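Report on the structure given below.
All protein chains but one are shown at their positions in the complex.
A, B and C are the chain letters, set down in written order, and residue numbers restart from 1 in every chain.
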Amino acid sequence: MDNLFLYVIAFLIFPGFLFTSSFGLIVSWIDRKVSALIQWRVGPPFFQPFYDLLKLWHKELIIPATAKKNGFILAPLLGISSVTLLATILGIINLNPEYQFIGDIIVILYLMIIPPLSIVWGGFTSGNPFGALGASREIKLMMGYELPFILAIVTVFFKVGSISLGEIIQYQHVHGVMLNLPSMIVAFIVSILCLQAKLAQVPFDISEAECEIMEGPFIEYSGPLLAVYKLMQSMLQVVFPWFLISIFWGGTSFQGWGILWAVLKYIFIITLVILIKNTNPRIRIDQAVKFFWGWVTLVALIAMILMFMGY
Amino acid sequence: MNLLILFYIPAITAAITLLLSRRIKYLQEIISFAGSLVFLNYALRAFSLRDQFLKISWFNISFIDFSLDFRLYHFSKFLLIFLGLFTLLTVLYSAGYFRQRKISRFYFPFISLTLSSATAIVLANNFFVLLVAWELVTLLLFFLIAMGEGKPAAMAAGKAFAILGFTDVALLLAVIALPIAYNTWIITDLKILVGNPLSVAIYVLMFTAAIAKAGAIPLHSWIPPAAVHGPLPAVAFLPASLDKLLGVYLFARITLDVFEFPIDSGLNMMIMIIGGATILGGVLMQIMQSELKSLLSYCAITQVGYILLGIGSGHPIGIAGGIFHMLNHAIYKSCLFFSVGAVEDRTKTTQLDKLGGLATSMPVTFMACAVAALSVSGIPPFNGFVSKWMIYQSLVDGRSISSMLFLVIAMFGSALTLASFLKLLYGTFLGQHQPSEKSADPAIQFNANRDATWTMRIPMITLALLCIIFGLFASYPIKQFIAPVIGLETAGITASISIGTALWNPTLATTLIIIGLLIGFLVYYFSRFKVREVETLFIGGEKFDLENEKLFASKFFEFIERTKILGGFVREGGKGIFDIYNISSDLGLIGVNVLKKLHDGILSTYLSWCIIGLGVLCFILMVM
Amino acid sequence: MPNLSTKWLKKSPWIYHVGTGGCNNCDIEILDCLTPRFDVERFGIKLVVSPRHADVLLVSGPVSYHIKSRLQEVYRQVPKPCVVACLGACACSMGIFKDAYSVAGPVDKVIKEIDPNAIFVYVPGCPPKPETMIMGLVKALQKI
Partner (left out) sequence: MRSIIPIGPFHPLQDEPENFLLTVEGETVVDIDVNLGYIHKGIELLAQQKTYDQVVFLVERICGICSITHTVCFCNAVEDLLKIEIPERAKYIRTILGEIERIHSHLLWMGLAGHFIGYNTVFMWTWKYREPILDMMEILTGNRQSCGMLKVGGVRRDLDNQKLSQLLKTLDELEPKIKMLADAVQDDPVLKARLENVGTLTRKDAIDYCVVGPTARASGVNIDVRRDDPYAAYPYLDWDVIVLNQGDVYAKFLVRVLETLESIKILRQAVQKIPAGDFQLQIREVPPGEGIGRYEAPRGEDIHYVRSNGTNFPERLKVRAPSYINIPSFYASCINQQVADVTITLAAVDPCYSCTERMISAKDIRSNHLWSQKDLIEISSQKTIKIASELGIEPDLPILKKYLLR
């Protein structure tokens, strides 16, 4: 029971909800600010994401009569809970690599599917054809990026010989970070591209393309539920790069200078994402799937072959 | 307890129901239900019994001993429970499903007979008994499928019988070869070290029979037509659950118990290649389907691939995962077929594009279908996730480039499965309501304003609950059912898969998610949002007829068809070019044509053939 | 207790733009407000694409009969509280199209038909310059 209480604390406060969400909001400010600077604008003030969220929280909630009401309300809550769980697992293992369990990455990979799934669910239950169209695009995109992403992650599994995140982090403590190896750099590039799609950033924001299908799955969401989705998306911006850092870049440590180093690694990845986002147009869904199943998978296979050759 | 009572109960039930007419409503149903309930009761009692043997001597022909040998041990124990459970639920479901439809009076007796012969397979300790019961199940499958409507059902039944019969002949050959080569066909006495060609041949023949029953590529093609045209409860009963259990049972039994393989036999590789091909081929066909039953039937094929991958990995966790997946698959696939049947019962169609928006009117069916669909896609915390996870883990432990590729295929197949089931859920239950006026044909009545009857709801709810329970408390079925089968100590396997001991604990994670959801709901409830329901959707401000706005689920993945290689594969697959039935019938046709040419009616031609045949025979007899 | 919602609304007004028959001039000046020179994101203003997300309904142009019911529908779709900003001379008072046969009336009249308590802000000009618009919005936020 004591243990459960600690887990609940972890879930709600430190690596879980409170930490990830506030960090995520800061990151979404960084995102908007850097984008604005690239576009020669000033950008929003620091607390803008918080203001947006608080405002949405106090707005009216509109539920269309044709929507499947329970699913419509449940979808964003399920999404944010799973992201919180993801953050909790990642955080606990990063804090204490010994605290692992075999095969936890599989759990993490599957938990990573739930946030897109909740978006899809929201789009489908809203009853709006644009929502359904956006959701169907999200499914297709998911089909696209899963293959190379799994290939890239599996490359790490086989280098380390384990599917436990803690062991991968410990391996990197002993043998140096994964990114020292050429094969891992290739795999890392692949996973950055998949990260772009997982975060639904341009050029892969196809599911919520605002000028085509008007934010797709989110079109019917308003007020608090929209706030939950926005929060979920900014939490994803923390969790997914954190996962990549953990398996490719030696994880994060929360002691002394480790914090700074961890933040720097994180900012590097997120800056890369923002740069890609701001220098590309959105591509079509079939182009995206072809891109992922074609070139990216090829590159991921090259990474795998390099890994088996020992590089 | 006498083991034979387990055959007698369903056999007696079958005999009684066979005598009854369909005219007295629900009588056959009630008796069949009572019979399977009693069977389930005995199966549960048998679970706590010690392992035991039973031998009923019959007659001997020279060295072949035609006695009836039975053996009760862990594998059969837990299979018996699920055989009973599935029969019970199927009978209950059939009672609702055939309330307004006509069905042959042989349907319920045959279901009970199937249970009886399946019990014989499970309990057999003798390949002779197993073979007879195996043939019986095939025959009953043929009859049950043929009870569907019209000629297509007969064709589908014929196809199923052709493929399964062909593979049963393979099993027959293997079983005949056993006493000749090894002097016995008692399973526990056999320990065959695979090495010489004969043992390999025997194994391959048995393996063929097993995977044909389970429905792995390339012997899968009987499942889709049977699923589409057969009576739905029978489909949920046999191809979706029982045949999988039996096929995988035979496969696991011969692979684990009877045959011993040298380490570098390459057999694992063969099994895993078949498994990988089954996953990829099945899932690619699956996402293209626009008919609910054929989508589910292809999914039934796909999931066999996971089982083969798990068992083929040779790793204890993989084997445990494979067997657990077999069980899970039977559970959620029956649940899916049942919910599709409920939809069909209400709407009289299973075409994805003619359905839509049923979630509000059929909430129970929707929930059951959603749970089973998420479970089959391997979403935590449902049961499909646990077994898939165990399979993945065994693949990672393989640590070769091939097992890595199989891991990728398995995980990718899982993502595609999710995609196809989201399509199913959207097309059937979410999305827009299908207009009722459009059915000009009075026979097609849209009666979807209420949920299925309770006899149909209870099986669905039971199976959906099993999906959740086996996911949340996965350690229980693994400890109780699976671990003894592969001979691992209970403590050993739980330590090595670490379910329930380490941080990841499905129960804990689910608790956390539920706490999150609860907090969300509390906040939602107490902050007293102004909630307003509006009539209209925002579709650009114009008022439209929502019926035209429906996005058709069948076209979700049409872009795959437009790609060159993959699209070509999918198109050709859809036409049945990879169907071994078609291929062999084409080859047969060629053979017939050749024979036709030889068969020209001239006496001298026949005579010359006779002489040539004699010469060949002489040559063989003299020289060999 | 002060109304929290308006407090945060001032910090992040999200705008939904409804063209109701203007001459395009106001519309492109609204877009201009987003661009580097004026950059209204400094004030947390964001152009959204669905009225469900909006706080401020930016209406430009006189309301023609054809678009009238659609405008009212969009107003119903917006979660309250919300502000209606009438942009340009046409939206404020129909401007040069006062005598036209197919114009239903200025924006405030049309909206008040369905919600008499709606809050309005008027930004006159033909077209109003982006600076004027920003000032109008700032005033609008003070008003609520």
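Quick note on the criterion: contacts are C-beta pairs under 8 Å (C-beta built on N, C-alpha and C of every residue); 3 or more make two chains touch, one makes a residue touch a chain.
What you are looking at is a predicted structure, and each value in this text was computed from that prediction instead of being measured.
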Could you tell me which shown chains are touched by the chain that is not displayed?
A, B, C
Going by the contact rule already stated, which one of C:V56, C:V74 or C:M133 would touch the omitted chain in the full complex?
C:V74
Absent-chain contact - pick from A:I93, A:L133, A:V190 or A:I269:
A:L133
Quickly run down the residues of chain A that touch the omitted chain.
35, 38-41, 129-130, 133, 202-203, 205-206, 209-214, 278-287
Absent-chain interface residues of chain B come out as 353, 539-542, 544, 548-552, 554-556, 558-559
Residues of chain C in contact with the chain not shown:
17-32, 35-37, 49, 51, 61-62, 64, 66-67, 70, 74, 95-97, 99-103, 126-127, 129
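Methods note: only the chains that are shown with their structure count from here on.
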Calculate how many whole Å lie between the centre of chain B and the centre of chain C, each centre taken as the average of the chain's C-alpha atoms.
60
From the mean C-alpha coordinate of chain A to that of chain C, what's the distance rounded to whole Å?
36
Which residue numbers or ranges of chain C touch two or more of the other chains?
50, 52, 77, 79-80
Note the residues in chain B that touch 2 or more other chains, in rising order.
530, 532, 534, 536, 538
Residues of chain C touching chain B in the complex
50-52, 70, 73-74, 76-77, 79-80
Within their complex, state which residues of chain A touch chain C.
32, 36, 39-45, 47-48, 51-52, 54-55, 57-62, 210-211, 214-215, 218-223, 226
List of chain C residues in touch with chain A within their complex
4-5, 8-9, 11-12, 14, 35-36, 39, 41-42, 44, 46, 48-50, 52-53, 55, 77, 79-81
